[in-house]
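Excluded from the complex is one protein chain; the other protein chains are retained at their positions.
Letters A and B name the chains as they come in the text, with residue numbers starting at 1 for each one.
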Amino acid sequence: MTIRIVHYINQFFAGIGGEEKADHRPEVREGAVGPGIAFQQAFGEEAEIVATVICGDTYFNENIAAATDEVIGMMENYRPDLVICGPAFNAGRYGIACGAVAEAVVDRLVIPAVSGMYPENPGVDMYKKAVYIIETSNSAAGMRKAVAPMVRLALKLARGEKTGSPEEEGYIPRGIRQNQFAAERGSKRAVEMLLKKLKGEEYTTEYQMPVFDRVTPGAAVKDIKKAKIALVSSGGPVPKGNPDRIESSSASKFGRYSLQGIDDLNPENSETAHGGYDPVYANEDLDRVLPVDVLKEMEKAGEIGSLHEYWYATVGNGTSVANARRFAVEIVKELTAAGVDAVILTST
Amino acid sequence: MVHMCTVVPISLTVGANRIVPAVAIPHPLGNPSLNRDDEKKLRRKLVEKALNALQTEVSGQTVFE
Partner (left out) sequence: MRLEVGNILINDIQFGDRTEVKAGVLFVNREELAQVTGDDDRIASVEIYLAKPGEEIRIIPVKDVIEPRIKVSGKGGIFPGLISKVDTVGEGRTHVLKGAAVVTTGRIVGFQEGLIDMAGPGAEYTPFSKTMNVVLKVEPAEGLHQHEHERVVRLAGLRAAEYLGRAGQSVEPDSVEVYETKPLLEQVKEYPDLPKVVYVYMLITQGLLHDTYFYGVDAKQIIPTFVYPTEVMDGAVVSGNCVSACDKNLTYIHQNNPVIQDLYERHGKDLNFIGCVITNENVTLADKERSSNMTAKLVEFLGADGAIISEEGFGNPDTDMIMNCYKIEEKGIKTVLITDEYAGRDGASQSLADSTEKGDAVVSTGNANEIIKLPPMKTVIGYPEATDIIAGGSDGSLGEDGSITAEIQIIIGSTNELGYGLLTAKGR
């Protein structure tokens, strides 16, 4: 069975026009178009580009959600086994479009997608985790060199074969960690790495130190006596019995709990779900993790405007940054809707 | 937002902008070696520090000791 491919390109590569046609709305054509012809040649009998979806870069970037829907809808009709996007080289809007389409293909059509970009293309950082992006040069002059690795990787993915390292396959490292068994145990590898380092010889670290993003500091609260404060914690404070069964490590969820009728946390009404610290002290008095008693007093005394009626909790133990980010986005949505002015976040 | 936590270096690394150092990992806002009243006083002091941090304009990551 020949592998069915749909190719996504922009208005320029489709031969429709340059910048002046960047508002071109999505359209689909049968078979290969523009650079797709070179891809088809490289695929030979192994795969067939059954359709090409074209969209103007400006139209796509200004209507990402709608454009993605339209494009995916068009692709679906052709029942592809895999989608190729671009390559976009260093063209930013094209790279973002390619990345967004590829990500949607993987998520919604549940088939693989391959793109090609120059490492500095903004689409790379945004989409490299979701999609394989073959490294290309920074202009269309690199088209011929980009086709071969894109085709090779596409065939592997379409066939469900195991992919090799970024160096082997030619894609930009996605920043994803994958387990495997090494030939020698870790302690031996450590001794060898140290010997190399001591001799000034080259060695390769098995893990590069992480980089975390930064956010702009929020404005200060003008008048705390009028402010609505909410309590959030990664220390795992939950109602007695952990009704939502938040996991003791690697939490997959957060909980929202009512402070109605609660002036103080104690072993009757609460406990900790967190498995990464000695729970004894928290279970004796959970105010040690979530300072409800003090904040309720402050609310009564008018030292703060009010304490939000819900507290939010998850377990930070071994919980991935991606999950934590996801929880935060949802929590902030709810807090904002509830008119909360500031958050006290406690961690253990 | 103000982050009340013990391991300030982690808070700094992950990017919190207002940080109040807490007591210890298993009891950031308490101290079991104190009696209940003193412990509550300690907790109140820490929360007051946090509220103060919320009311302070900051231009970058700031630890409120």
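Assume a residue touches a chain if its C-beta (ideal position, glycine included) is under 8 Å from a C-beta of that chain, and two chains touch if they have at least 3 such contacts.
This one's a predicted model, so the numbers in the text were calculated from it and none came from an experiment.
Residue A:Asp278 is the one among A:Asp107, A:Glu161, A:Asp263 or A:Asp278 that touches the chain missing from this view.
Checked against the full complex, the candidates A:Lys188, A:Lys226 or A:Lys333 give a single residue touching the omitted chain, namely A:Lys188.
Chain B meets the missing chain through residues 6-10, 13-14, 21, 23-26. For chain A, the residues touching the chain absent from view are 129, 163, 165-166, 173-191, 193-195, 197-198, 203, 205-212, 245, 247-250, 252, 275-280, 316-318, 320-323.
In this section, only the chains that are shown with their structure count from here on.
Note for the complex: chain B touches chain A at residues 1-7, 11, 13-18, 22, 25-30, 32, 39-40, 43-44, 46-47, 50-51, 54-62. Chain contact summary for the complex, chain A toward chain B: residues 212-215, 217-222, 224, 227, 229, 235, 277-282, 284-285, 287-291, 293-295, 297-298, 303-304, 321, 342-348.
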